[in-house]
Structures are given as structure tokens and as C-alpha cells.
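Take this structure first; my questions come after.
With one protein chain removed, the remaining protein chains of the complex are shown where they sit.
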Amino acid sequence: MGLYSITTKILKSIAYPSELVPSIEEDDGHHHFDPVTEHEGAKLGMWLFLATELLLFGGLFAAYAIYRAKYPEMFMLGSSSLDVVLGSVNTVILIFSSLTVAVAVKAIQENRIQLVKVMLWVTIICAAIFAVNKYFEYTYKFGKGIYPGTDIFYSIYFAATGIHMLHVFIGMAVLGVLLRKVYQNKYSKDNFTAIEIGGLYWHLVDLIWIYLFPLLYLVG
Amino acid sequence: MEWLPTSASTFAPGVDFILWLVTIISVLSCIVVGAMLVYLVVKYRRRSDNDSTPAITHDSFLETLWTVIPTILCVVIFIYGYVYYDEYTTTPKNAIEINVTGKQWIWSFDYANGKKTLNDLYVPVNQPIRLVMQSTDVLHSFFVPAFRVKQDLMGNRYTYINFTATKEGVYDLYCTEYCGTAHSDMLGKVHVLSEAKFAAWEDGSADKAKKASAANIPPAELGKQLYSSKGCVACHSIDGADGVGPTWKGLFAKNRVFTDGTSANADENYIKESILYPGEKMVEGYGPVMPSYKGLLDDAEITAIIEYIKTLK
Amino acid sequence: MDNNGGYKSLINIWLLLMFLTFITVWIAQFDFGALNVPIALLIASLKASVVALYFMHLKYEDGMTWIFATYPIFLLFLLIGFTVVDMFSRVIN
Partner (left out) sequence: MSEAQESNYLENGHGFKSWFYTVDHKRIGVMYLWAIGVFFVLAAIASFLVRAEHLTPGQTIVSADTYNVLFTLHGAMMVFLFIVPGVAASFGNFLIPLMIGAKDVIFPKLNLYSFWLYLAGAAIFLIALAAPADTGWTFYTPYSIETGANVILITFGVFVLGFSSILTGINFIVTMHKLRAPGMTWDRLPLFCWAAYATSLLQVLATPVVGITLLLLIGERYFGLGFFDPAKGGDPVMFQHFFWFYSHPAVYIMILPAMGIISEIMPVFSRKPIFGYKAIAYSSLAIALISFLVWGHHMFVSGQSKLINIIFSVITYAVAVPTAIKVFNWLWTMYKGSIELSTAMLYSLAFIFLFTIGGLTGLFLGALAADVHLHDTYFVVAHMHYVMIGGTVFGFFAALHFWYPKMWGRMFDEFKAKIAFVLIFIGFNVVFFPQFIMGTLGMPRRYFNYAPEFQTFHQISTYGTWIIGVGFILMLWVLMRPLPGKAEGNPYDSLSLEWSMDSPPGTFNFDEIPTVTEPVYNYGTKIEAEE
């Protein structure tokens, strides 16, 4: 019994790390501000956060610009070894998932909870397919003896797609938490800020990929 | 008291001019700010709890004044900084090129005639010199205060320093980019020689003369000099302290265990081999970082070093 | 907030993105030499702007959000710009 409950607790906390954090009391609601301010504040805050994400990838884009100019042949060769078909498929998947998130954000404002659920599920599944594709792409590269550090092109390729992948996983986790709360009927047309800013985050994941795809796979 | 290091290059007077110019500006500004501060604090100190004070919020004249004056000063300083920097970075005609290699924690210099020195750079006076520098490991920085020149060295790319020494003498050379344990011992000397002396040094006659005088001092004493002048000091201690390399204290005749499991006694032949081919027998616990001294030390000098090690009990 | 168009317009936007993706893949088989990267970046930026404006509703946000959304792009140009200028102006002097 004891072991069982501990095990479930551990598993649950892995699935929902947010539950490890004890619920924080907000002092009888005194810290709540009026809903419009909170909604607009949250959006502004999220845009600022997206700005930091952009600059985080900015370092990689700068490295790309410099080394591409310095070693054009290496980039030509490396780029042509990447699988354009797999990359294109992933691009289509990611853009589609962006659409589904946008639809979910729209749907929640009209209280169409069922549609929100479907759209979020589709988004998460798209993200999973993206991850699986990437897994195959990586293992194929490893199989050919190509690792981060093989040369600077592959270092950029692995660093950029790897950090992007990390964002995909974080995005999946965020959407998962949102979906769970949708099932718990936490959101409605009067309370959809979380879905909107979660959606913004997912769009950013898409945005970064929109640049990574041509730079890494196509321009060779 | 000296405020600036000896000025011994064509570049130094320009730098010194800027240093003095900005010093004067700074001292005057500090006096203005300090005097204003003290004057205001004293003059307008609180006299009673209900002093009446005017509500002054701005004053266009004053604000323009203290915007314009700093701006002008900044422009002037920038221009001087640029002018002398431009002079410094422009390669002089007929410069002698010397290759400089930085390595943890030794400077080595390769001259056009095939000569090579460690930690001692020899240059003729009044002759433009161009140093072509590279590092074989981490970043280093070549700094000679007397010349007011400094430049980082890195791997896989050459960097340059131009200078013309104006005064004969021996000047300090420092590494100023942090490079690890013995960073502060990565020192050298720049010997600025008269043309005649430099020519003598170049064709080796100076070496012979030096050797002749070296013959007059006891080998152990010569070994002691070589210990610091050839850069051994950066890695090997003489007081038993552990460094990058093994200490020399009590080294002679000691049993050494090598990384391949074999061992040997540190006799004369072993020490000589270690100086000429340091990578051959690596003592347990140390890395292969020592450069070969083949061609940098002659037999007499190696013997002198061995004699010196023998004295360190 | 309510004026962000119907679902239909979202789908239209998506179709536009798909089209641009097709273009960028298709155009990659031709070699424009030095223009390869600028063309790819141009199309990517077009796609990114569409995503930002419509999917992320930037079109309907206030000025402050626009500033926060665009200032980092300026900084990015700064970082890349100065670093690249440094790399390629290291002529022997």
C-alpha cells in the first residue's frame, strides 16, 4: 500500500510536475486585479517572454550567419545531406498545429469547449509526430557517424534543432496542462487567458521552425 | 614617484599624451563636482525644520551647458584616441617580422634568420617591428608596458602588433589574458639592442661572448639563471610545491614512475632526455604540456641545469 | 478581440502558409547564387509575419505590444550585424 501510493505519487508528479508545488494562497483574492487588466497584462508579459525566446535563438542565428559566410562549402555539403522530405513534412505538420491552436483560441472565446478539446488534442498529436520524425532523423544521422561536433554545420544543426525540440516538448507540456484544465471545465469565454498565451507560445515554436527549415535544409 | 612606465616606443608618447589629457580633464571635473558638492551641502544645510525652499525644476542654460561641455570633451578625447590608434595599427614600411607563439606559459619567438628564443625577445632600436602572433592553446595577450602595446593571441588565427622601440634597454613583457595556473609567471623580457649589438646577436657572436662569460660562472649558478630566463620557473617549483610539472626539489636521483607503468631513476641522462624530448617519459600525474628545448639549450646549458637541480635537495 | 475573423479566415491563412512553404521548397532547386539565402529569408519572414499578425493576433494588439514584438528583432540585427561586420573587416592592417 505504502509503496503503491508512493509510486503513484512519483508517477503523477512526473506527469504533472506542477502538482509538486503546493497551492499558494492568494490572500483572500486581494491580489487579484480586475480581469481586463489581468488579461492584457498576461498578454503583454507573454510577448515580452517571446522576445526573450527570440533572442535566445538569436545567438544561434548569429552563429549561423557567421559560420555560413566563413565556411560556405561546409554548409553546402552539410545542408545537402539533410532530408528535405522529412523536413518539409515536419514544416507542414507544425504549421498545421499552429492552425489548430489558433482555432482552439478562437473556439474557447465562443465557449465551444468540445472544439477546443479536439483542437488541442490534434495539436499535441502533431507535436508528437514532429518529435518522432526528428527522432528518426537524429538516429539516421547518428547511424552515419554524424554527431554534434562533427563539424560546425552539424553542431549548428543539432544545437538549433535540439533547442527547438526542447521547446516543442515544453509546448506539449503546456498544451497538455491546458487540455487537462479544459476537461476540468476551468476555462470559458470569460476566462481564456491561459489558452491564449499558451497558444502564443506554440506559435513561437512554429515561427522559429519557419526560419530553421529553409536555413538548414534548403539553402545549400 | 613614477606615474607611467618608461616610454620606449614611438607609440608611447601619444598614449601618454592622452593619459595626461584625460587625467587633467578628470582631476578638474572631480574638483568641480567635489567643490560644488561641498559648497552646496554647507551653504544650504538645513537650518530649521521648516526652511522654505524654491521649486526649481529645470534651467535650460545650465542643462545646455553641462550637456555641451561633456560632449565636446568626449569628441576631443575620441579623436586623439582614434588618431594614435590608427598610427599604431597601420603597418610600417620595411618592418622586420618576428613570429610569436604563446603557449601555456611560455613565449617563443622565431626570427627570420631561423633563430628561436624563449621568453626573450631581441629587437634592434629605431627599427619598425611587426609581431605575427598565434597561440597554440588558450588565449594569451602580449603586453609590453614600456611600449604601450597589447594584443590578444588566439589559436587558428594570426594577430599583429607593430612597434618601433626608441630606447635601448630591457623591458618587461606580460601575458594579460588570463590563461590558467601560471598566468602570472608567463613573463618575458624585450631586449632592445643597438644596431651593432643586434647584428652581433643575430650572427651569434653575442651568444659566443655570453657563453664565454658563462664559462666563468659555476654551472649550478648558470643553471639557476637559465631556470628563470628560459621559463622553467612557470611550471617547475624549486621549493617542493606541486605545479604544472614536477618540482625540482629533491628530483635528482629520485625514482620516477611513468604513465606507461615503467620507472627509472632521475639521473643525468634521464633529465637531459626530459629536456630535449619531454613527451617520451611522462611522469604519473602530469600532462604532456612541456615544449621540447631541442635547439634552445646547448649541452653546456643542459649540464648547468642538471647541476642546479642537484643542488636542490 | 471579437473582430479576428471567422474560422474560415484562419483556414485561408493556413492555406497561404502552405502555399508559401511549397514555394520555398520549390524555389530551392534553383540556384540564385548569393541570393539563395535572402530569398529563403524573405519567404520565411513573409510566413512569420503572417503567423504573427493573424494566428498570434498581433494585428489587433496595441502599440506597446508591437514595440515589444519588434524591438528584439532590431537587437537581433544588431548582434548579427556588428558581429558579422567584425568578422569580415579583419583585413590585415
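So that you can tell them apart, the chains are marked A, B and C in the order they are listed, and the count of residues begins at 1 in each.
Keep this in mind: contacts are C-beta pairs under 8 Å (C-beta built on N, C-alpha and C of every residue); 3 or more make two chains touch, one makes a residue touch a chain.
For clarity, every value in this text was computed on a predicted model and none was experimentally measured.
J.: What are the shown chains that the left-out chain touches?
T.: A, B, C
J.: Of the residues B:81, B:128 or B:291, I need the one that contacts the missing chain.
T.: B:81
J.: Determine which one of B:124, B:145 or B:245 touches the chain that has been left out.
T.: The one listed residue touching the chain not shown is B:145.
J.: Which of these, A:51, A:119 or A:205, touches the one chain of the complex that we don't see?
T.: Of these options, the touching residue for the absent chain is A:51.
J.: Identify the residues of chain A touching the omitted chain, counting contacts across the whole complex.
T.: For chain A, the residues touching the absent chain are 22, 24-27, 30-31, 33, 37-38, 40-42, 44-45, 48-49, 51-60, 62-63, 66-67, 71, 147-149, 151-152, 155-156, 158-159, 163.
J.: Footprint of the hidden chain on chain B, which residues?
T.: Residues in contact with the chain left out: 2-5, 11, 14-15, 18-19, 22, 25-26, 29-30, 33-34, 36-37, 40-41, 44-47, 51-59, 62-63, 66-67, 70-71, 73-75, 77-78, 80-85, 88-89, 137-139, 141, 143, 145-146, 148-152, 154-157, 159, 172, 174-185, 241.
J.: By the contact criterion defined above, which parts of chain C meet the unshown chain? Give residue numbers in ascending order.
T.: On the chain C side, contact with the omitted chain comes from 64, 71-72, 75, 78-79, 82-83, 85-91, 93.
Just so it is clear, only the chains that are shown with their structure count from here on.
J.: Averaging only over C-alpha atoms, locate the centres of chain A and chain B and give their separation in whole Å.
T.: From the centre of chain A to the centre of chain B is 51 Å.
J.: Mind pulling the chain B residues that touch 2 or more other chains?
T.: none
J.: If I count partner chains per residue in chain C, which residues reach a count of at least 2?
T.: In chain C, no residue touches two or more other chains.
J.: Which of the residues in chain C end up touching chain A in this complex?
T.: My answer: residues 1-2, 4, 7, 10-11, 13-14, 17-18, 21, 24-25, 28, 36-37, 40-41, 43-44, 47-48, 51-52, 54-56, 61, 64-65, 68-69, 71-73, 75-76, 79-80, 83-84, 87-88.
J.: Okay, in this complex, where on chain A does chain C touch?
T.: 43-44, 47-48, 50-52, 54-55, 58-59, 61-62, 65-66, 68-70, 84, 88, 91-92, 95-96, 98-99, 101-103, 106, 109, 199-200, 203, 206-207, 210-211, 213-215, 218-220
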